[in-house]
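Note that one protein chain is taken out, while the other chains of the complex remain in position.
The first chain written gets the first letter, and so on, giving A, B, C, D and E; residue counts start at 1 in each chain.
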Amino acid sequence: MPHTFFCSQDLYESSDIVLLGIPFDATSSFRPGSRFAPDHIRMYSEGIESYSPYQEIDLREIAFYDAGNLEGPINNFSVLRTIIHTQVKEFLTQGKKVFALGGEHLISLPVVEAYTSVYPDLHIIHFDAHADLRDEYLGESYSHATVMRRIYELIEGKRIYQFGIRSGLRQEFEFASQFLHFQPFCLNAEVLRRVAEALIDKAVYVTVDLDVLDPSYFPGTGTPEPGGATFHELLQALFTLEEVNIVGADIVELCPPYDHSDASTMTAIKLIREMLLLMGRSKIE
Amino acid sequence: MPHTFFCSQDLYESSDIVLLGIPFDATSSFRPGSRFAPDHIRMYSEGIESYSPYQEIDLREIAFYDAGNLEGPINNFSVLRTIIHTQVKEFLTQGKKVFALGGEHLISLPVVEAYTSVYPDLHIIHFDAHADLRDEYLGESYSHATVMRRIYELIEGKRIYQFGIRSGLRQEFEFASQFLHFQPFCLNAEVLRRVAEALIDKAVYVTVDLDVLDPSYFPGTGTPEPGGATFHELLQALFTLEEVNIVGADIVELCPPYDHSDASTMTAIKLIREMLLLMGRSKIE
Amino acid sequence: MPHTFFCSQDLYESSDIVLLGIPFDATSSFRPGSRFAPDHIRMYSEGIESYSPYQEIDLREIAFYDAGNLEGPINNFSVLRTIIHTQVKEFLTQGKKVFALGGEHLISLPVVEAYTSVYPDLHIIHFDAHADLRDEYLGESYSHATVMRRIYELIEGKRIYQFGIRSGLRQEFEFASQFLHFQPFCLNAEVLRRVAEALIDKAVYVTVDLDVLDPSYFPGTGTPEPGGATFHELLQALFTLEEVNIVGADIVELCPPYDHSDASTMTAIKLIREMLLLMGRSKIE
Amino acid sequence: MPHTFFCSQDLYESSDIVLLGIPFDATSSFRPGSRFAPDHIRMYSEGIESYSPYQEIDLREIAFYDAGNLEGPINNFSVLRTIIHTQVKEFLTQGKKVFALGGEHLISLPVVEAYTSVYPDLHIIHFDAHADLRDEYLGESYSHATVMRRIYELIEGKRIYQFGIRSGLRQEFEFASQFLHFQPFCLNAEVLRRVAEALIDKAVYVTVDLDVLDPSYFPGTGTPEPGGATFHELLQALFTLEEVNIVGADIVELCPPYDHSDASTMTAIKLIREMLLLMGRSKIE
Amino acid sequence: MPHTFFCSQDLYESSDIVLLGIPFDATSSFRPGSRFAPDHIRMYSEGIESYSPYQEIDLREIAFYDAGNLEGPINNFSVLRTIIHTQVKEFLTQGKKVFALGGEHLISLPVVEAYTSVYPDLHIIHFDAHADLRDEYLGESYSHATVMRRIYELIEGKRIYQFGIRSGLRQEFEFASQFLHFQPFCLNAEVLRRVAEALIDKAVYVTVDLDVLDPSYFPGTGTPEPGGATFHELLQALFTLEEVNIVGADIVELCPPYDHSDASTMTAIKLIREMLLLMGRSKIE
Partner (left out) sequence: MPHTFFCSQDLYESSDIVLLGIPFDATSSFRPGSRFAPDHIRMYSEGIESYSPYQEIDLREIAFYDAGNLEGPINNFSVLRTIIHTQVKEFLTQGKKVFALGGEHLISLPVVEAYTSVYPDLHIIHFDAHADLRDEYLGESYSHATVMRRIYELIEGKRIYQFGIRSGLRQEFEFASQFLHFQPFCLNAEVLRRVAEALIDKAVYVTVDLDVLDPSYFPGTGTPEPGGATFHELLQALFTLEEVNIVGADIVELCPPYDHSDASTMTAIKLIREMLLLMGRSKIE
């Protein structure tokens, strides 16, 4: 079984993309366990082919370096925030694109912080079941339930595009409608295509909370939320971004202890394969 | 974790709706365990938001009283029948609407018996995978497989509307076609809309056997029957009843021992939230 | 609980169809366990009705003989190949149609070998997630990953129709496009209908690798591959074959150890019921 | 996989012992599911050798007929009671010894009723975690929690020997101390040996509720009760009965839905093998 | 199912003992989930009898008040510490004994802090697999792996008695040998009896990390450590404390997501029953 994603042996120097495991889940309020996701994703990647018949490229044609997992105090976010921020920034200043594997959604905050220091005009496309726009949650400012609010505060204006949200407080839905580009409930491919066109010359970061998928397609997550997207809808949504300049991405909230048949892990792997190909394909075309 | 549904602390006196757990499953012929459903539903309700972005109402705006669970001899239906009937009738005569949480589908019989004594013109909308129209099953007249036949005998004429049925004896399909309003296989929103219009001035009881959902959406049930509705289809079907006067409802056949990822429990919770809002929204509009 | 499929007590002599368990999975490279499928299928068949409301026939109106399981050395394919081939050929020469229950997909090879000796013009309809067209896999010529290549070599020309393939090497996709009738990704009912018409006077063998279904519908398989068909799509695909002369069939790759809720087993059972009815209905019409 | 216990093909006529599945569990108050035990026991018996190195006999040297499972209305004990009683009595009058596979413990009552009609001086050795001596439970006289009280009422005087009891009401412990031979908590081999000697010329029925074992050894049961016997202690206890004339036996309360690793099923199988050998060995010595 | 432990309806005023759920597990470094323990313990307590045949007392003869669960920010220990400390101190100043249900072991620190402010000469008996004596862990001073070191710092001299420790750094074993009463590996009843005598006039707090049990007896814990005590050994160890003045206690580290058969939950319940009886029995004698 592989110890890097798809047994990648690409070197750091020759890779445009760095895959980085960030296995933390301390603010998970319902069911923790996403800390185990990066290693499950690597271990089971032998069960998926490296060739994508959708994009007609083989992952082996794209160079990516699997940097393993970050380490740090699992329940001290202020320390972790610095560790993540520092590491990601180092990769960025060396010209890499980062693909982060969570862990819980809060890990996106320090990753995006690093990105905004290098890409001041960063735009964000966000797929999720939950708005994550609370100002605080259980008395805390930094939580999986507040992460998009904190990211909103980082970047000016309407640079966040949310898709698939189907759960939140009334205030979160109102906030999103007013301050973000907000397309709740579904992953409307037509809207996505227009967004992709509008962002054609922007640096774009894509953050995928896997619970955007319906629990039938993705039971292995901490907070399953019925009524979500099918795998096919999410795949098509991602493919609308084909011409977009994706400078970074993350995929979060796979929770292996609840993935009894491993099908959610397989789903995550296939999505990461397709996203890596989207990020790397410009190089080989 | 909550010990009432969504931590409700509404009082009986000030509530229009009473939530009542009826944790019995003794006639389950294949895989018992739905007796555990009411408490799992309450316990995991902390994982779902109280706000419905579909109906744009918060469950906290609706007063409902969680009356806990009925107790009685688990495998003596004739005693249980009296206990259930008596309790539900008491609630009804005090002007409440009852939302019953099964347990197996047979619990609907004494609930409906109580209703027909108060609402002699009661109409029933029934979502299910199985017709439940046998005259007897394994030598018994009272069983989860005969419950709709017994209910049919309670009320005259064509006052039962069945949706989603995809399993039964040939005789059950013939009986349903002849004596009920019968829309097998799917939850046709157009047909439902017409039914809703026709019933606009009727007292309507809605009984949801959760196995009407496809097992991909709802594996945690005693008798999973492939080929069912998606969560979205069931949700849309329920929303066609927005203008209907739903005087009572039940939701049955969640079987927690087979809900390994808890996603079926979450699905039940979200459906109950939406149904409570449908039942209670007239009060707040 | 039944020890034959649907408690069948039909005799060999009076049955057109023979159901044969072939519980072998030694070449499964990812997650073995499909060896347990035939007996799980029989055991849980009591949870599904014998009447099909789709075809409006009851399985009890079709005579089929459940021949139990083949026995042999579980990890010696060359011996097994002979055992399977010999047994199937014996059934065929006695005028039976065989319905084989895997086990892994490699078991289709000796079954088809027996068929080609009796039906030299055999055509094959193949539903699967994986092309199974490698020339060798892990150094072996005979494997679940090579089975369709070996079958291709058995029969001349374009007599294989593949549907639903969404995983494989680039070379497999190119091979299939060039040498087979190849309809990847989906189960296009329109295309299937045209195929059915074209094959109207042919002897057709149908092989169903259950992982053609999406893992949401069928998590209980060795190599779940996201992005597959819904149960409804597969059922409709099978129904396009209503007029086709199905002389034999198999259904493979149910892996009970990963079917925690038993819903995949129920799905397999329902598909076998419908396929048996398709094979046997000409007799009763 | 076998469809009879250890693939037995012994004929009824030539067998002294009849193995009878009685798959009922309707009074299980905590976690039902023991209805699935007889078939799981048969199916997994291929994982255990037929040779006992303890008794140095092979099960194949003992003739036993596997009569399959009784059928009847699953939640109507008064009908079941008659069905069980009638069948067991028929076997007894034809000179057979019966080995019953539960199901829940209540099934022992009609079995013993049949025995007492043939063996008026029957003595009973009972291994269990729970005294099962309540006079009623949840308002019912016939329940897994009252079964030994009902059996006590059947037979006069001190003819019941209870071992291993570690759970019950204060009244049950007092009743057992006063009216039965009562050796709570442990399976004292010395005491058992004295009991065996005292019963040397009696007809003895052995009833084993598998929860007498500690949950570490037997997690797969409806009501796991910590503090029980080891497998070795139970085996040694049974071996003290080597010279006893065991005319009948049962083994109850294996609950497969909670036996995730199948180890409890394997334990039940091994115990049944040893008990069958104890019952049958006199014939071959 | 009960929503208080053993359905207790005892009032606060009339109870000597207060049961308090503290469902936090944020520092769990390996497998989190003990946050779900208090509610699982309450829910499944219906599966265990209230009568103890060991102590010959019924839990109903002891008055204890189930105060439900503390709430607070799940991953901010400094806030939680204050919440726990404040609540426990309030109970103590009102003359109650507290029985705390974790959660992870770190929750014992603020509980003991509250105790030392009321009982300056508090002695502690600690059952555990792990020494928990690190000075810091993953860069943090407050962690399940440092909790006994922090408690050691709270109280002077040799007032901590550790039993059952079988895992730790070399430094932890050396520290324990030098500064604590340290009886590693086993629960030596003879030693415990001498400790009990020595502490006969002391206020004693008992903290039970359930992983002191061998994983065969207790698989449902975050960090299973093979080689531990049997259930019987732990029970006997507790009974040696019969004459000791137990003024407070906790039981921690049941992790329900890994307790697939619920047997670990049942074990925790039975131990809590016996410990409550030990704490309360002086009142009724």
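Note that a residue touches a chain if its C-beta (ideal position, glycine included) is under 8 Å from a C-beta of that chain, and two chains touch if they have at least 3 such contacts.
Because the structure is a prediction, the values reported are computed rather than measured.
Asks: Any idea which chains on screen the missing one touches?
Replies: Hidden chain contacts in the full assembly come out as A, C, D, E.
Asks: With respect to the chain omitted from the figure, which of E:Gly21, E:Gly47 or E:Pro224 is a touching residue?
Replies: E:Pro224
Asks: Out of A:Asp16, A:Asp39, A:Glu61 or A:Glu113, point to the residue that touches the absent chain in the complete complex.
Replies: A:Asp39
Asks: Decide which residue listed in A:His3, A:Arg60, A:Lys158 or A:Arg194 touches the omitted chain of the complex.
Replies: Among A:His3, A:Arg60, A:Lys158 or A:Arg194, only A:His3 touches the chain that is not shown.
Asks: Where does chain E touch the missing chain, residue by residue?
Replies: Listed in rising order, the touching residues are 30-31, 165-170, 173, 184-185, 214-216, 219-220, 223-227, 258-260.
Asks: Which parts of chain D face the unshown chain closely enough to count as touching?
Replies: Residues touching the hidden chain, for chain D, are 46-49, 51, 53, 56, 58, 214, 216-217, 230-232, 235, 260-263, 266-267, 270.
Asks: Considering the whole complex, not just the chains shown, which residues of chain C touch the missing one?
Replies: On the chain C side, contact with the omitted chain comes from 25-29, 31-33, 72-77, 79, 138-140, 257-258.
The working rule: only the chains that are shown with their structure count from here on.
Asks: Note down the smallest number of touching-chain steps it takes to go from chain A to chain D.
Replies: Step count on the best path from chain A to chain D: 2.
Asks: Computing the C-alpha centre of each chain, which chain sits at the greatest distance from chain C?
Replies: Following the centroid criterion, the farthest chain would be E.
Asks: Averaging only over C-alpha atoms, locate the centres of chain A and chain B and give their separation in whole Å.
Replies: 38
Asks: Could you give the separation in Å between the centres of chain C and chain D, each centre being the mean of its C-alpha atoms?
Replies: Centre separation, chain C to chain D: 42 Å.
Asks: Could you list the positions in chain C whose residues touch two or more of the other chains?
Replies: 214, 216, 260
Asks: Determine the shape of the graph in which chains are vertices and touching pairs are edges (line, ring, star, complete, other).
Replies: Basically it's none of the tidy shapes, so other.
Asks: For each chain, which other chains does it touch, given as pairs?
Replies: By the stated definition, chains touch in these pairs: A-B, A-C, A-E, B-C, B-D, B-E, C-D, D-E.
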